[in-house]
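First comes the structure, then the notes that go with it.
Up next is chain A:
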Amino acid sequence: MKTVHPLPDEASVVPVRQPLITVEKLTVDMPLGRSGSSVRIVDGVDFTIGVGERVALVGESGSGKSLTARALMRLDRLAKLSGRVDFDGTDLLKLSDRDMGKLRGSSIAMVFQDPMSFLDPLMTIGDQVAETLRIRGIGKAEARKRALAVLDELGVDRAAERLDAYPHEFSGGMRQRVVLAMALVGEPRLLIADEPTTALDVRVQDQVLDLLDDVSTRRGLAVLFITHDLGVVAGFAERVMVMYSGRIVEDGEVASVFAKPSHPYTQGLIKAVPRIDQDLNTLYAIPGAPPPPLARPSGCPFHPRCDQRFDRCGVDLPALQPVGMSRVACHLLDGKGA
Partner candidate 1 sequence: MLMSIDSISKSYNAFPNPPAKVLHDVTLNVDTGEAIGLVGESGSGKSTIAKCMLALIKPEEGRITYDGIDVIHAKGDDLRRFRREVQMVFQDPYGSLNPRMTVEELIGEGLLIHKLEPTAAARRARVAEMMEMVGLNPNDMDRYTRSFSGGQRQRIAIARALVIRPRILVCDEPVAALDVSVQAQVINLLQDMQKKLNLAIVFVAHDLAVVRHLCEKIVVLHKGKVVEQGSRDEIFGAPKMPYTQSLLAAVPVPDPVVGRARRAARRLETAN
Partner candidate 2 sequence: ASAADREHTIIVGLGGQINTLDPLRADYNQTNTIISAVYDTLVTYDDTKLVGSLATEYAYSDDAKSITFTLRPDVKFHDGTALTAKDVAYTLDRLKRLGAGVASLIDGYDSTTVTDDTHLTINLSKPNTLFLPSLSKIYILNSALVETNKGGDDGQGWLQAHDAGSGPYVLGDQSQAVVIDLFPGYWAAEAGRPESIVFRRIDESSTRRDELRAGNIDVAFGFADRDAAAMATDPALKVVPINTSYQTEVVFNTKVGPTADPKVRKALRMVYDYAGGLRGVRGGNGKVANGPLPARLDCRPELPEVKRDLEAAKAMLAEAGASSLKLKMNFQPVFELQKQEATLFQSNLREIGIDLELEPIAYPNYLASLKDPNSIPQMMLLEDFAQFPDAGIMLVKGYKSDAIGTNRTGYANPEVDKLLDTALATADDAKRCDLYKQVQTILDNDSVMVDMYGVYKPAAYRVGTLADLKASMLATPAEPADFRLAKP
């Protein structure tokens, strides 16, 4: 049944793509209690995703990946957003709530981390998948038919029978397919997948990745893939953006970033992953833990954990600058490093 899609030859030149979504100086502030003060979680993020492009956003827990993703769809009711999110020529941050609502699900869709908690436990699978269409005024029978088609496409076996089942009756992998079906049924152009495989075990994760791979290729769908697992990135994405403490610290083609990571944080992340295909030695561990948004260190937020830091790191915030094919935010690359 499955079509096997030939993998791009990594020697081939990266195709020049039409930009689909362009994010400029995006910041996300979250309110703190009732005091009226807020904390900046995402701090001036710029990036572009081309039509049909697969981009991975990686970073440790709490670095702001999810908030960035949700900001693109304006899903956090409490978040204060600023900057520009240009989608197909319109600035999403300036749209009315109604118009934004129309865009959601049909132009941009989202798949979430924990498939269980992102399904309404009281509604049948079929209704939930069809809901995206029903909201748009499509008739019940038609919506159901299309839901069934998407579920079939995603390899849910006996899909017709299972339309009337409830989420709790599905296994983790199946649920993730359902969530994916919910996102795809509206035929969006950009899919934001927020850690869609983190809660799954390796084998199921693998299946879901294959699925995403197939669907995005077949539909020419752009995917923003959020994860903290570099292994997953390597096998799936074309481009990777590394996020640390609310900022992008490195952004480049997957091949070049993995081959020669520029930022010490990226280097650390890659070294810290235990690998099945290499000799055993002590794992490299980045010391310490990422800073919470309220206690970001001055200068480069990574400097307290960085083993290549020097004086300037504690003072100046490095900007994201082009370095070869990539962009990197690190003072080391200013040529003045150790």
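The rule is simple: a residue touches a chain if its C-beta (ideal position, glycine included) is under 8 Å from a C-beta of that chain, and two chains touch if they have at least 3 such contacts; residues count from 1.
Behind the choice of candidates: all candidates are chains of the complex that A comes from, given by their letters.
Just so it is clear, the structure is predicted and the values come from calculations on it, not from any experiment.
*Asks:* Here chain A stands alone, and the other chains of its complex are listed as 1 or 2; which of them touches it?
*Replies:* Result: candidate 1 touches chain A.
*Asks:* Which positions of chain A touch candidate 1 when the two form their complex?
*Replies:* Result: residues 2, 4, 7, 10, 60-61, 171-172, 200-206, 209-210, 228-235, 254-255, 258-259, 268-270, 272-277, 280, 282-287, 289-290 of chain A touch candidate 1.
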